[in-house]
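Every protein chain but one is kept in place in this view of the complex.
Entry: chain A
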Amino acid sequence: MEGLINLWQATGLANFTWPALCMMAVGCGLLYLAIAKGFEPLLLVPIGFGAILTNIPVAGLGDPGGLLYYVYYIGIDSGVFPLLIFMGVGAMTDFSALIANPKMLLLGAAAQFGIFATLFGAILLNFIPGFEFTLQDASAIAIIGGADGPTAIFLASKLAPELLGAIAVAAYSYMALVPIIQPPIMKALTTKEERQIAMPQLRHVSKTEKILFPLAVLGLTILFLPAATPLVGMFCLGNLMKECGVVDRLSKTVQNELINITTIFLGLAVGSKLAADQFLTIETLGILALGAVAFGIGTGTGVLMAKTMNRFSNTPINPLVGAAGVSAVPMAARVVNKVGLESNPHNFLLMHAMGPNVAGVLGSAVAAGILLALVG
């Protein structure tokens, strides 16, 4: 009889708790969004499954000694996985549109206001009982506004590891929701005439410029913001491998196998942070709300900056392209193109929006570096 009782006590049925069951349901929800709705499936599948695995009672996958614990410890606590992903993103990014029109960098800069305004908002939330965000927590939450998953995970792992799960889930969820969040803001801040503005064709960019660009970015980062060199350095390495043309094998590996393998483990490690005791808190609700605000403000300031630039620039600038400054490559640029086509079916803005879009990646990495330097 004692053996039977021991056996019963070793089953999941005897050990389930409501919070753990709730988090397993969240994991199933993420799997549903990824598989049925196609929202960021490459990340939400491993994250959702990781959330289920880490909440399994008795198995202790997320506890010291468990697989997910080690994956998190080796890959995220050390900051290695987000950096490897950033190298892959660099190898997949074509900077031609930005090199051809460098002033688009200003749109990438303006959209980062979403990050810094949200930082202020996170501290304001402390007036509500139950919220006790420190400046480090607020900075980690605010980076959601950069709309860049690896950057958000990298900064959260350094500044507020206990909030990492909620921050990663919020960042990737909102990135998947860009086509729903951005268009109403873009339309509210622009007139139909502004949305119809056609932009001149971009000039041809030579191979020399493409090779020198990542080296120039790295050089400036070394000189002015060394705290951002882990992110920017890996990004530039990936981009240089793509553009130099002499290490195609490495470039292809970084763009495919390496980024895919890292994505699997990154997702699982993030999922392991979706344990009930860490996720089912009022702070998670605050993070989800602040993430949406950050996205909205970033989109808005990008559009407003593009409107201002259009007034003073010699060449016309469609204000919609400012919305792409929030990063979320290439989704935000596609949304700009789609909204632009709704106003003028002959106006293709995709290439023009790619400039501020990749500028947003650099801008969010720079913002993360500044936050690390000042708060970390």
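Keep this in mind: contacts are C-beta pairs under 8 Å (C-beta built on N, C-alpha and C of every residue); 3 or more make two chains touch, one makes a residue touch a chain; residues count from 1.
We adopt the following convention: contacts and distances are computed from a predicted model.
Novice: Given the options "Flavodoxin reductases (Ferredoxin-NADPH reductases) family 1", "Threonine dehydrogenase", "Carbohydrate ABC transporter permease" or "Probable oxaloacetate decarboxylase gamma chain", say which is the protein name UniProt records for the missing chain.
Specialist: Options "Flavodoxin reductases (Ferredoxin-NADPH reductases) family 1", "Threonine dehydrogenase", "Carbohydrate ABC transporter permease" or "Probable oxaloacetate decarboxylase gamma chain" considered; the missing chain's recorded name is "Probable oxaloacetate decarboxylase gamma chain".
Novice: Of A:212, A:264 or A:351, which sits in contact with the chain we cannot see?
Specialist: From the options A:212, A:264 or A:351, the contact with the absent chain belongs to A:212.
Novice: Considering the complete complex, identify which of A:117, A:258 or A:309 is in touch with the unshown chain.
Specialist: A:117
Novice: Just to verify: which one of A:47, A:83, A:270 or A:359 makes contact with the chain not shown?
Specialist: Final answer for the missing-chain contact: A:359.
Novice: For chain A, which residues reach the chain that was dropped from this view?
Specialist: Residue positions of chain A that touch the missing chain: 99, 102-103, 105-106, 108-109, 112-113, 115-117, 119-120, 122-124, 126-127, 135, 138-139, 206, 208-209, 212-213, 216-217, 220, 224-225, 359, 362-363, 366-367, 370-371, 374-375.
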